[in-house]
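This report refers to the structure that appears directly beneath it.
With one protein chain withheld, the remaining protein chains of the complex are depicted in position.
Each chain gets a letter, A and B, in the order it is written, and its residues are counted from 1.
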Amino acid sequence: MNRTLTKPFTDDMVRPVMSTTVWFWAIVLATGTVVASGAAAWGYQLWYGIGLSGKRWPGFWALYLTNFVFWIGISHAGTLISAILRLVNAGWRRPVTRVAEVITVFALMIGAMFPIIHLGRPWLAFWLFPYPSAREIWPNFRSPLAWDFFAINTYLTGSVLFLLLPMIPDFALVRDRSTGWRRKFYGALSFGWRGTTRQWNRLESAMQIMAIAILPVAVSVHTIVSFDFSMANVPMWHSTIFGPYFVAGAIFSGIAALILAMAALRKALHLEKYLLPLHFENLGKLLLLMSILWGYFVFNERLTVWYGNEHHEMAVFWATQRGQYAPLYWTMVICNFIIPIALLSNPYTRNIIGCVVASFGVVIGMWLERFLIIVPSLAHKALPYSWGTYTPTPVELMIMAATFAAMILLYALFAKFVPIIAIWEMKAGDFAHAPRQGLAAADPHRIDAAAPASPEAAS
Amino acid sequence: MDRRHFIKLTAITGTSAALTACGNPENQVIRFIPEDDLVPGVATWKPSICPLCSAGCGVIARVMEGDAEVFRKGQAGVIRMGLAKKLEGNPEDPISQGKLCARGQAAIQITYHPDRIGNPRKRSGERGSGQFTDITWDEAIKELTGKLNALTAGNDQASLAFLTKPRRGRRLELIADLLQRYGARPPVTSELFSDEVLRRANQLTFGEHQLPTFDLANARYVISFGADFLGTWHSVVLQSVAFGRMKQGRPKFVHVDARLSQTAANADEFVACKPGTEGLLALAIAGEYAVDAAAEKTGVGRATIERLTKEFTTHGPAVAIIGGAPLAHTNGLFQAWAVNRLNLAAKTVGNPGGLTFAASAPVVATRSLKELLDVPPRVLLLDDVNPVFTSPPAWKVAEALRRVPFIVSFGSFIDETSALADLIVPDHSFLESWVDAAPETGTAPRSKYGPVMRPLYDTRSTPDVLLQVAAGLAKPIPGLPGTFEEYVNAERPEENRVQHVPPGAKPRELANTRLTIAWTDPQFDGDTSQYPFHFMPYASQMLFDGSLAHLPWLQETPDPMTSAMWCSWVEINEQKARELAIEQGDIIEVTSTQGSVRAPAFLNPGLAPDAVAMPVGQGHTNFTRYATNRGVNPISILAPVTIPETGTLAWSATRVKIAKVGDKQTYDSLILFGGATRERPDWTHGRGDEH
Partner (left out) sequence: MPFRWGMAIDLNACTGCEACVTACHAENNIPTVSAEQASRGRAMHWIRVERYYEGNFPDVRVKFRPVLCQQCDNAPCEAVCPTYAAHHNEDGLNAQVYNRCIGTRYCANACPYNVRFFNFFNAEWPKPLHLQLNPDVSVREVGVMEKCTFCVQRIKAAKTAARAEHRALVDGALQPACAQACPTSAIVFGDLNDPDSRVARLARSPRGTRLLEDLGAEPKITYLQKQPWHEPDAY
């Protein structure tokens, strides 16, 4: 194996943490402004009431919950993909995992805010917590929203752990290379990591356990998000396909988000040497697979509704197929199906640019998919006299824009403070034939500073 | 165990072990407030009369104690007093029978309206500028008395005019009485949707100058010629109650019109008829007109006429009703007479299931608005009427009023007419004063009730003010009661006669039944080639003739046929609109020879293709915060065509053209509560989700 990852790699990884460029400040300023405007818009909405959004009778769920589902979907990029790749021991995952896991944590944090923004009385959101009160009133555990609350919290906790655990050795690395406040800061974050074999073993088994445990959690969380819809007897919501459909859609949008993030980091942090076209191509293949799977689900969903010809559902069906929402619907089909398949099934276009274009389309398309699940169905329930419509307002759009900006901002900050590629994992990759030795070799300040004599000695 | 119980149970068994609190969550977890802690307030009920239309429904008001900010002698303060909270129909009232229409329900908002005038005011700016300064009642009465004394001094008492609503009762009698004894001419009444031509026809046919009462409860066949008797025409609650009773049997109700009104929507059969020819159809059914000729003129198929004739004669008791648009043509008298002939043919006049005439109070002689406009008075007293709004522009009412040197308004609100006043002496609301009514219909005796609550503001009952002014004149009118209360409660000899007309009572004379009125073609303003559409303004279910546009409940209650709120709209036949590439909500300009108005289109499947319809009610330029500058007023494009025999406005006699001038807006000017107009929308055009 070609041992590429020596000192220059570690330097490349640590450099962004140690020095700050103008671009960083520019991004922070730009996105920070948008986030601040979004916060102001939310404050405005808190003060005057949820009426500042465009929601109306009878479609009481709209843009905020579209974004909720969208961001929860995006969050499936990271932990889930990372865990699967870790479990199947795909070597090419190593530069990708942390990039991906961070998306999960931030997307979840952003996504989980939306149900609160969406509430009529957000200051009472704590009533969803099962806390003992004098009146013995608990949350209603029959409500899918209560399930959501637990599912998302579990997933967030798990994802944060999954992200933080493998960061400990890298924090220790930065700690050892820095002075002043950075040394104290990273010292605290590295939880006294000394790089003993025992610590490495524990880290490795913890990661293994987490990778196994996070999979069902990730699948369940988006299934439960889909339950918010499929449990209600609303035309085209009340469907058994929603669980897998949502999970597939989530992974689909998640991969797209991951590709976009990787491409951005590659450019911004000059990681061309580490995030290789191969990584994009592999993820592109995965995206292609998910695109086909997504198309399969949509076909299933649409065909059964159309063939079943139940008139309440047909109202929603036609509203999306050729009515008011048709432009959005067909944009979604083009973005989610036609563009990815055209670009990614062809080896010549399955390059970085092709992947980025396709991913961009998928992110837009999947956002539209969430919108088209929520809005047209609620607008066309069983009694046609109560049909409605929906147009978003500036407040809603501002808050939505702020969450996209927040994602970029958080990501920029994260890349600023944490090595964005897991240094030790990359190094361990160099010893893929002998993982234990690799782990040991990855540690820059192992106690026995001498180079390993042989693979046998390390194991 | 069904699915939901299963989910409940699994959820509960899964969680209750951990939480130990939940047993049966439906009943135990949720008792935020024990039911015994909820103590309803104590209410008393006081009777009154709904003032909104001439039906004179008896109401009861729920009165509860509350803290009210009130004005006494120019001072504001909070006192605890009985406040009316809700109006219901008075179960003991023979008109309302415990029921009430939407408008009547909202009448309570008059009392509590935020823009109600609370004290006397005197104009301080230009006339119509809306600038007034507050004055005291003493000053106001002195001013008014002074003006009247000045007329008397100039021996010009005839230059005093009183403009009011045509409401039968002691109030109008007192006004007429005072005017006569002062030396002025009778009061002038103004009403847009006047039924004067029907009264005239009834006078000619039956010798009764009044509107009939229909015994719908016992009728088995009802044919209505344009009469919106369940919505806005005549005594709506009385008629609706009877209709509900009728519907307990298996009657047939046929409605003849060019537009599917709310009443027509309840018909078992809707017969489309050319506007202005309904009378011919009635005569043909009565067997007094050739079926072929009638079919040609009315556009109703020969077979239909023959079938209707057969049904009408075999499924009695049958009754025919005419009202609204068919009467508002130049041949209105013929139309009304023709329907009277049909009723005579049904032989139900005065019989169960037919029409009767209530023994009503003596009719007070009144004058028409036209007389007032021709000879403007020098002092005009305005009693809560708004002829500036309800008259076609060609009558130039505002211009005529501007030439009146002194105008006094008694109304509780500034509207287009009272804005021209020099002096405003606001009346109590009906809940704060003595009220009375002498309905034209039913078996109702005169009813009279005292105030329900104490006044909120520094207002005074108008009859009391008139009495006070009369007593203070330089040449006082002798023998007057001190207050309206005394006047209302004073026994009058002529009232001792029988008040109740039992069902089946005969009209007083049927001597004129042989009288014949010749058919004349209805005359329309605007020729067919240039103005291809009949213009059908109609009384809005909620806002009536616009006099109720200031009540927010009525503004926001959806119109029954369109579900529109807070707006004006133009109804166009749905298929015709498709031909003209007009979509729901597109802005349409409706133009007559008199001018044009713009409003959003409502595609109505129930309107004749050669007609456009618009509700009257919106388009106020100055009528409280809730109605000002909202929508457009269709009266403003009506041609000044009148019914020759009565001089009342023929509001169906205008023709218009339409043009699309703008697209639907995101937050539409067409504000609909409801979505689709059809229960099974047609998706084949991709139009099913229009709303």
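The rule we apply is simple: a contact is a pair of C-beta atoms (placed from the backbone, for glycine too) under 8 Å apart; a residue touches a chain by one contact, two chains touch by 3 or more.
What you are looking at is a predicted structure, and each value in this text was computed from that prediction instead of being measured.
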Worksheet entry | Hidden-chain contact residue, picked from the options B:Lys85, B:Lys142, B:Arg598 or B:Lys657 | B:Lys85
Worksheet entry | Absent-chain contact - pick from B:Cys101, B:Val570 or B:Ala653 | B:Cys101
Worksheet item: Which residue among B:Leu382, B:Ala437, B:Val469 or B:Leu554 touches the omitted chain?
Response: B:Leu554
Worksheet item: Residues of chain B in contact with the chain that isn't shown?
Response: 2, 4, 7-8, 25-27, 29-30, 32, 35, 38-41, 64, 66, 68-69, 83-89, 98-106, 108-109, 111-114, 230-231, 236-237, 240-241, 243-244, 247-248, 250-253, 260, 262-263, 265-266, 268-272, 311, 315, 456, 541-542, 552-558, 560-561, 563, 565-567, 573-575, 605-609, 625, 630, 667-668, 671, 673-674, 677-679
Discussion item. Considering the whole complex, not just the chains shown, which residues of chain A touch the missing one?
Written reply: 48-51, 54-58, 60-61, 115, 118-122, 124-125, 127-128, 137, 139-140, 142-146, 149, 228, 231-234, 378, 381-386, 388-389
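Note that only the chains that are shown with their structure count from here on.
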Discussion item. Roughly how far is chain A from chain B, centre to centre by C-alpha average, rounded to an integer in Å?
Written reply: 62
Worksheet item: Which of the residues in chain A end up touching chain B in this complex?
Response: 130, 135-138, 140-142, 311, 314-315, 318-319, 322-324, 326, 379-380, 384-389, 391
Fill in: Complex contact set, residues of chain B against chain A
7-8, 11-12, 14-15, 19, 21-22, 25, 29-30, 32, 563, 666, 674-676, 678-681, 683, 686, 688-689, 691
